[in-house]
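Shown here: the complex without one of its protein chains, the others still in place.
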Amino acid sequence: MSHSNTGIPNSNAFINRIITPFLLFVVVAIVYAIVAYESVVVTLLSLVIGASLFVGYSKIPGLKEIIKESIRKDKIILLVTGLVLAIAIPLTLRSQPYIIHILVIAEISIILALGLNFQVGSTGIPNLGYAAFYGVGAYASALLSTRLGISFWISLLAAGFIAALFGWLVGLPTLKTRSYHMALVSIAFGLVTYIMLNNLAFTGGPNGIKNIPAPEIFGWSLFSSIKIFGNAYPVQLNFYYLVLFITLLMVVVSHFVYNSKIGLFWNAVREDEIAAKCSGINASALKLLSFSMGAFLAGIAGALYAHYVGYISPENFNMNTSLQVLGMVIMGGMDNIFGVSIGAFILSVAPEKFRALADFRMLATGLIILLMLMFRPSGIIKQQIRIYATKYFSSKKSSNGDTNG
Amino acid sequence: MNTFFQLLISALLVSSLYTLVAVGFTMYVGVINLANFSHGDTCVMGTFLLMPLFLFATKMGWMTPLAGLVIPALIILVILVTGLWGAGIYKILVKPLLVAPRLILLLASVAAGQVIREAIRVIYPNGSNPQVFPKLLPSGGIELSGLTLGYDSLTIIFLTIACIISLNFIIQRTKMGLAMRAVSQNSDVSQIMGINIEKTIISVFILGSALAGLAGILNGTYYGIAKFNLGSNLGIKGFSAAVIGGLGDFQGAIIGGVLLGFIEVFASAYIPNGSQYQDVFSFLAVIAFLIFRPSGILGEKIFEKV
Partner (left out) sequence: MSKKLVLVMLAILIAATLVGCGTAKPAEKQTVKIGFIGPLSGGGAAVGIGAKNSFQLKVDEVLADGTYPYNIVVVYEDDASDPATGVAAATKIASDPDVVAAATHWNSPVGLATVDIFHKYGVAQVFWGTIHRDIIYGNDYKEPVRVIPTSEQSMELAAEYAVKFDRMEWVIINDTTDYGTKIRDEFTTSLEKRGGKVLEAIGVTVGQQDFSAVITRVKELNPEGIFYAGVTTEAAGVRIQSVKMGLTDVIFMGPPGIQSDTFGEITQADAEGTFVSGTFDVNSSEAGKAFVAAYNAKYTEPFEQNGPYAYDSAAIILEALKAVGPDRTKIVDYILSHTFKGVIGDIQWDEYGQNGVGGLTMYVNQDQKWVKFEDSEYASGVRTFPWVK
């Protein structure tokens, strides 16, 4: 593979060579510093450096284009390196299981946010009771494995499908009603689910479910720690890799759905439902699909959470959780899978890093959503304009296309 | 029979509060097609504005000689402030986002509600915990053959009816009301006819928020307790009432509010173990309406315009 035929001038060749690895270094170093260090000073300093780099990136003329081009060209390098880092870095955190715990929660949040993104981002249906699907998944999986002794892998899938069924049912009223009706239905569903989880006997009532077994891989429980060269690694690491695998799977699936006809039709329904219907799109089926798929992801996330922590109670799945996930989607960038993942990562790590300010957590979430919607409704990373040219035209033409919307 | 009448009064009381909230909701939908999810939290602003004012007035010693004058004055002051707050919400939040997709505006109003709620909790001293709300209305009541009619319940029901009647007068008989009705029908044509749309919308926001502030105060004084998150419940119930009655319809909101109050009180009284499922009943009613009659009791059938 050669890149000599791109539009970058020769004088920039050197910058072009090093820009991708440099960029990755900076980003990884900043994120690592923020996540792994206990001190607030380090966190704030890293945030300031990160912010100034971001400003520089958008202010220095030409830099933006070079970086974009470079990222696009070195996509594979970046992806492989990112994967290697995701696998390697937690190994350095052997003495800090707490940090790995934060990362596991961040991974689960990414799955959650991707699911809500299908509904709010891609299809444009407000869902203010999303935590209910998360809860349905968690309870389904926990009940199946504690009451019936079903293996984690089956209950994980079952949780996804049960949540998807609920998603389909809740999605039904969307067919006849307007967006604000749907907001009300979703709030009502969220509250009813919360009340039922609290009041029903088989869900364990307000005490929730205890002693949810850890997943087993060929008879080996994830609650037992791995020893490498005599060093015992924390059990959180096992979960980190398990959830990482599932998260990546979900990201890839979401990516393909987004780029398929379904994703395109969802956008069409969001932009103008009637026009979409007129173009022969089955809007009802697509809305239901969006709701079921979003709920499926929430169910998977719920099952992972339940088996990771080993204890769930209705408190985990209240209105605040719904708004938290909504914040992740809006902050990251609606209908952008990469952006939503970043939003989920930031909003799940930040509260842990600013524990002293816990009283302001919900206020901050509200402010972030509000300010984002008012001043940058597209989120940190905008939805990319769909480009289908690559499939039909020559590779040269596609490399000149601007992929940013 | 006594039980029934006792419940009837409670249901009327709950209905009054829901109606006051629902009216605002439905008027916003009428003029700019916006479901303002921060409306419930505007009520709580009214609640939390009145408490410090009351404490201040007590401290200054105005209460003892002039309670009958000072309390209404305070209530009117708070209602004015919440009304202005409504105008502010429109100017700062709603207007700039009117051009954006409705989804953005809806989510923004949800976030605004969250911000108001949490700001009250953080700013008000010891705001996470329930606060003691002063008794503004006369205590005691009339005993009628075993039936207790509290003066406070009667005052609240009476006040609500008075508000509704005067609002109805404003909407039906004044020029401003005419403008509101015109904008609800068709804002573009109203503009051509020389109606100041901006002014009309702002007056709707002022009226709606003022009623919400009143609802917050009445709610606080009847139950004696104020908590920062009461607004989410009041808001959702008010919105539910508006939907049941038919969104955008003024009379519908009243019917919806009354119906929802009655469903709540009577279902939890007559269905075994119903009290812990109180909210479930009202939400099931709303969902049923949305599935079988999405336009509500009085609303016209929705036709999507192309």
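Points to keep in mind about this one:
Chains: A and B, in written order; residue numbering restarts at 1 for each.
Note that a residue touches a chain if its C-beta (ideal position, glycine included) is under 8 Å from a C-beta of that chain, and two chains touch if they have at least 3 such contacts.
Keep in mind the model is a prediction, meaning the values are calculated, not measured.
Shown as candidates are A:101, A:176, A:277 or A:382; the residue that touches the absent chain is A:101. From the options A:309, A:350 or A:381, the residue with contact to the chain not on display is A:309.
Contact with the chain that does not appear here is found for just one residue of A:49, A:63, A:77 or A:150, A:77.
Taking the complete complex into account, residues 1, 21, 24-25, 28-29, 32, 36-37, 77, 80-81, 84-85, 88-89, 91-98, 101-102, 105, 195, 198-199, 205-208, 210-211, 223, 234-236, 309-313, 315-316, 351-352, 355-356, 358-359, 361 of subunit A touch the chain not shown.
The set of subunit B residues touching the chain not shown comprises 3, 6-7, 10, 13-14, 126, 128-130, 132, 135, 141, 146, 148, 150, 219, 223-225, 227, 229-230, 233, 264-266, 268-269, 273-276, 278-279.
The working rule: only the chains that are shown with their structure count from here on.
By the touch criterion given at the top, residues 120, 124, 126, 128, 172-173, 176-181, 183-185, 187-189, 191-192, 195-196, 199, 270, 273-275, 278, 319, 323, 326, 330, 359-360, 362-363, 365-367, 369-370, 373-374, 377 of subunit A touch subunit B in their complex. Subunit B contributes residues 29, 34-35, 37, 93, 96-97, 100-104, 106-108, 110-112, 114-115, 117-119, 121-122, 232, 236, 239-240, 243, 247, 276-277, 279-280, 283-284, 286-287, 290-291, 294, 302, 304, 306 to its touches with subunit A in the complex.
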